[in-house]
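And now, subunit A:
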Amino acid sequence: MTINEALPLAVLASSLLPGLVIFILPETWIGTRTTLNLLGAVAKLVLVGILLAGVHAGEDYGVRYAVLPGLDLVFKADALGLLFITLSAILWLLTTLYAIGYLEGAPRRSRFFGFFSLCVTATMGIAMAGNLFTFFVFYELLTLSTFPLVVHRGTNQAMKGGTIYLAYTLGGGALLLTGIVWLHSLAGQADFAHGGFVASLGQAHAGQLQLIFLLLIAGVGVKAALVPLHGWLPQAMVAPAPVSALLHAVAVVKAGAFGIARIVYEVYGVEFAQSLELLAPLAVVAAVTIIWGSLRALFQDDLKRRLAYSTVSQVSYIVLGVALFGPIGTVGGLVHLVHQGIMKITLFFCAGNYAETLGIHKVSEMDGAGRRMPLTTVAFSIAALSMMGVPLTAGAVSKAWLSDGAQTAGMEWAIWVLWTSSLLNAVYFLPILWRAWFHQAPVAWSGEHIPAHGWRETAWLLLLPPLVTAAATLAAGIFADTEVSPLAWAQLIAGREYVGAMP
Partner candidate 1 sequence: MIDPMVWLIVLPLAWACFAFLLGPGRGARPAIAGLAVQLLLALQLAAGLNDSGAGAHAIGGWGAPLGIDLAADGLSVAMLLLTQVVVLPLAIYARTYFASYAAEARYFWPLAGFLIAGLNALFLSADLFNLYVTLELVGLAAVGLVAAGGGAKQITAALRYLFATLLGSGAYLLGVALIYGAYGTVSIPTLLPLVTAEAPDVVRLAGGLMLAGLMLKTALFPFHFWLPPAHGGAPAPVSALLSALVVKASFYLILRLWLGPFAPLAGIIAWLPALLGAAAIFWGSYQAICARRIKMLVAYSTVAQLGYLFLIFPLLPTEGALQAGIMQAYAHGLAKAAMFAAAGVLIEATGQDTVEGLAGAAQQLPLTLFAFGLAGITLMGLPPSAGFLAKWQLIEAALAQGHWIIAVAALAGGLLAAVYVFRVLRQAFLLAPVGDVRPVPRMLEWMALLLAAASVLLGLRGVELMQLLGVPAMGGAS
Partner candidate 2 sequence: MTSGLIFAFAGAALFAMGVAGVLLIDHLLRRILAFNLMGSGAFLVLVGLAQRSDAADPVPQAMVLTGIVVAVAATALALGLVRRFHGLTGKMELPVADDD
């Protein structure tokens, strides 16, 4: 086994092995568990760094292994996969730190961190899957490893949310499996490839291929929370805050959005998908989801539920970008994969901080929270403004590229969708900021758990991660034109997917 074959496996192992060990650790071995977690997360970052440099230089990383005759598990780390891997690896480290602080003193932490690591492993597997079979294996593994996290609290409400989550995702999995096996029986064993591999089947199978596309997109669309398959996401809000952050920003919804990107670009090929007239309907679904999610978010008083509907809306920006035919839309969608991740995780970290520190769960309880927790609220504000697309933030970059993409693709209506969504974003975020900064704080916080120590408004492990991601949100916006920005990487991918025309 060469280094280039071993590296993808090492990326998987760097979270799988710590996870398995953590399962069997006694509850009280906190130090060992924390060390293992952080070692794994740091090791993964280092490995990802090596991969990034290699892929940029044009190296190929991949390994394959036969499960059945004619059925291989294939891993490869390519540019598109690395986009997702890098995001996950960085946010995993931060979320781990946050979770350590968040769950301090809580019961059943070995179980939590064990499944947490499995969840990240599954995400890595999804990102590095080299064919649909491998993708599906890890896609279902993700479902299984997130269920225990969603129901972690064990209350009846948590169970209800978990059950709904399972019903949606397992049902989606069944659809996805049908599509994958069908395609497999048509096209035989085929790996993801730039420009897709089904084009060779030609127009003769057009009808079947359209149906398969529908099955595949419906299958991954459940996780991407496309309307009308989004019902599980607000329900899954019963989970602890780090889990919500993970579900919304890194693992689950991103796996869905990423899956759509893979299917469009590397299974069907964007040109062939366009010729089958599949992209326009997908764009419409994405647009409906964007508007619907924003509208629903307006009417939620529960902070986390408002954020959840906001996620429904924002993830579909990615889908919209993928569905816009043309490299500029692609860049917009892919870069939003990263940008939405860092923005949304900031918001959830902050929501968790409000809940843990002051017992605030509802928007209507936010009065004056900014005075008591200024740093958290600054982070929250940056992320919220970025969501609206205020200049100099990451969100502005995404929206600019998406609008340009819509223009070039000749879908002017999509620009209106984006503008409407921005407006709605402002309508549901600005009141929160207004309350937090400008309303009078109550005399005493009824649910205060963590007292302030000077400038440290809450436990430092809770404070650090949102500040880092908020800074990243700004940096991704301000330094978008540099070599090392997510935007530059998205352009690299688009250049490889659209063989030829790149502005």
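How were these picked? Simply put, all candidates are chains of the complex that A comes from, given by their letters.
Couple of notes before you dig in:
To be clear about the criterion, a residue touches a chain if its C-beta (ideal position, glycine included) is under 8 Å from a C-beta of that chain, and two chains touch if they have at least 3 such contacts; residues count from 1.
This is a predicted model, so every value here is computed, not measured.
When you check 1 or 2 against subunit A in this complex, the one that touches it is 1. Of all the residues in subunit A, the ones that touch candidate 1 in their complex are 23, 66-69, 71, 73, 108, 111, 133, 136-137, 140-141, 143-144, 148, 151-155, 158-159, 162-163, 166, 170-171, 173-174, 177-178, 181-182, 184-185.
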